[in-house]
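For this depiction, one protein chain was excluded, whereas all remaining protein chains were kept in their positions.
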Amino acid sequence: MIGGEMLASAIRMTIPILLTALGAIHAERSGIVNIGLEGMMIVGSFWAAFGAYHYGPLAGLLFGIMAGGALALVHAAATVTFRVDHIVSGVALNIIAYGTTRFASLSIFDRATTSPHVQSLPAIDIPVLDRLPLIAPLASNVSPVVILTFALVFLTRWVLSETTFGLRLRAVGENPQAADTLGVNVFAMRYAGVIISGLFAGLAGAYLAVEHTGMYVEGMTQGKGFIALAAMIFGNWGPIGAMGASLLFGLSEALALRQVVEFIPYEFFKMLPYVLTIIVVGGIVQRSRPPAAVGTSYERGE
Amino acid sequence: MPSPVIETIGLTKAFPGVVANDRIDLEIRAGEIHAIVGENGAGKSTLMRILCGLYQPDLGEIRLRGVPTVIRDPRHAIKLGIGMVHQHFMLVDRFTVTENVILGAEGTRWGRLDRRAARRRILEICDRYGFDLDPDLAVEELSVGQQQRVEIVKVLYRGADIIIMDEPTAVLVPQEVQELFDNLRRLAKSGKTIIFISHKLDEVLDIADRITVLRGGRKVGTVKAQETDRRGLAEMMVGRPVLFSVDKEERAPGEPLLKVEGLSLKSGERYLLRDVSLEVRGGEIYGIAGVEGNGQTELVEVIMGLRRPTTGRILLAAQDVTGLPVGRVRGHGVSFVPEDRHRRGLILNMTVWENLFLGRHRARRLTAGPLLRRIVMLGEADELVQEYDIRVGSTGQPVSSLSGGNQQKVILARELAGQPRVIIASQPTRGLDVGAIEFVRQRLIAARAAGLAVLIVSADLEEVLALSDRIGVMYGGRLVKEVAASETTAQELGMYMLGSTTGAKEARDHVL
Partner (left out) sequence: MSYRRRLLELAAPLLALLFALLVGGIFLLAIGKDPLQVYLTMFRFNLSRLDSIGSILYKSTPLIFSGLAVAVGFRVGLFNIGVEGQYFIGALLASIVGFSLHGLPVWIHLPLVVLAGMLGGMLWAWLPIVLKLRRGAHEVITTIMMNHIAYALVLFFITSVFLDTEQEMVKGLGSPQVRMPKLLETARMPTMHGFLETLGIELPRHVYLNWFFPLGILLAVALFVMLWRAAYGYELRAVGGNPAAAETAGINTQRTMLSAFLLSGALAGLVGLSDLLGYFGYLDIDFPKGYGFTGIAVALLARNSMLGVILTAILFGFLRRGAEGVQAFEGVPMDTIVILEGVIILSIVVAVQIVNWYVRRQEKLMKRRQVTMERAGGD
């Protein structure tokens, strides 16, 4: 039932969730909840299609990344500088993302819900691997973004645990006051964490539009930004764990795409990733441990 | 005479409602241990925060090694060689000792954190000053005394030669205090200057070379430790002769009102409470001593019904209330002053009068059908405000606008107004100023006189000794010792608090 082609599809569906989950890890490790990732994916997907339409796929990806980062900047300003409730800000940004994207799509493409078709990056066959049995379908005709994503998993892990930046990022998410007394710039680190999360989510959206679908379609993110948060939680706020969880979600989405069992209606497969998410946050969360100061705003004394 | 390493001239700092530091002239010499004493609210902490760059003075000057200096922020302070060890540790629990020490002063090799070099330097520092510390352990696995050592190492690692210690003994038991003092003496001998803030006179007389006394934001004077004594210091601190004991009349205890039998609480495989039994009689104050985190919080929470015990029984006046929800337990006549006012005691965004009825609001005289009788409640609130001397403009103000002392009075008023038979008070005077401390203690003693059973939990050994008739010491989730207050000393209690008897050792083995 689950063959190589199915797995390849699962991996394609994994990428946007995994990228966004990696972004979420940066934000949450710095202490900021980013529920606006869905919106950052939305703007990422639209502006990537816009960029790809006019200047080619690579520019498209860059546009998407930048759009996600720009929206994240607003979130950082709201939560870090103005110290508003992280979730309220994130929800507002999701609505703003949805509204501005429709607005822009209407103004630019004269259609609210889709963009014209755009070019994708040339697909790659991974040498050697593409000739092995079993793995072959996974390793041939692969988007470069897929490879980039898996590289980013390990890069994120290295940055978080082995660099000054990572140490400080984690410190402000655990105990901002302690970090502050040691001269770590809490505000800068949190801005960085949030903006990085936006860049990742923007790339995830861009991947969806430019690499996966070849156009922007309204609603194409389908709650993946929230599912990514569940993947992050499931992965216990670590990149490797998030990768495992994202693969699970990716598989469920791949199943949702193909109706594999005749007598179960299509809508129920569509629900699968969402049900899985509820099971994850409802069943497994208790064993994971979030950063100690996540969701709180930091205010200097006096 | 050694030259002053820090001098302040006319240092002044005002806050809303109070001048915390009023023209303070201070002179601290290199290599000395200089204590700064005063009651809560005398201005010690403000002065220290100015010296480590957290606050800027409104007026006055700081001279560092003879040079007028503006200390911009803590980072600048450390560059100038001033390091601060906060009363509440500034540590990242999940990080290792090494990570905590290097944070903010990291060295890298090829872009990678150089943990090995840092570790080496930390071990060097520990070696030189005789600290016992494992750099690879996570801070959350360390004891309080070890965590404090991490804080000191952090400061030394950054090359500080002036170390400010804010109430460093507040969290330590007597034996740990001795170890800290040994460490501080070694540091001073090697040329470090130590500024030691405290309100505990015996300790100050023990450790300091010279002592500066603050009162009401002003400097009263500086004396040599050898040339003064406890009584003299106390007079300087308070401005009048001081009685050290709390007056409390002899009283024959009555019936046992609160009884705990064989109480255990398990979290996973760990015992948070293990076979705790005690009873508190009417007209008796039972004090629970122990280093924080040895089961006191859990014991109180289990009694109140906030947590369900794994085994054991709780009896209130011979009635079994084990496993009942909080509301029902309270219904049996138990009142509770929680240890953390803001977390468990008050609803900060609600008004003073609303907070005065929290949990009592369903009383028949206060309701009419599903509605509350506001007029009755407002009237009663005003009476309580009078009786408990709560300083507030109107009971319609949010409770968050009150000072800590007045907030505690709101809780006390609420809890005592319900006419309980048993009152449980956790850290009832923590963070309060002298006036409020006295008020709270008097109320607890009055409750005892009225025949209530009073259970207090306090980290302050002096308080436990002064208030209690009997004292139980908790260690590792067990009640390891029970003594009459008149027959013990802080030293002896401290020993049990560290678990240094055979019985206590056993308890620890069970925990681990």
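So that you can tell them apart, the chains are marked A and B in the order they are listed, and the count of residues begins at 1 in each.
Methods note: contacts are C-beta pairs under 8 Å (C-beta built on N, C-alpha and C of every residue); 3 or more make two chains touch, one makes a residue touch a chain.
Not measured: the values here are computed from a predicted model.
The hidden chain makes contact, of the residues A:59, A:73, A:217 or A:281, with A:281. Contact with the chain not shown here comes from a single listed residue; of B:155, B:260 or B:346, that residue is B:346.
Taking the complete complex into account, B:359 is the one of B:31, B:60, B:359 or B:431 that touches the chain left out. Looking at subunit B, the residues touching the absent chain are 14-19, 304, 306, 325-331, 336, 338, 343-350, 354, 358-359, 361-362, 367, 370-372, 374. Residues of subunit A in contact with the chain left out of this view: 35, 74, 78, 82-85, 87-89, 91-100, 102-103, 106-107, 112, 222-223, 226, 229-230, 265, 267-268, 270-271, 274-275, 277-278, 281-283, 285-286.
The criterion applied here is as follows: only the chains that are shown with their structure count from here on.
Put simply, the C-alpha centre of subunit A and that of subunit B have 44 angstrom between them.
Subunit B makes touch with subunit A in their complex at residues 54-55, 73-75, 78, 84, 86, 89-95, 99-100, 102-106, 108, 111-113, 154. Residues of subunit A touching subunit B in their complex: 162-164, 167-168, 170-171, 174-175, 177-184, 292, 301-302.
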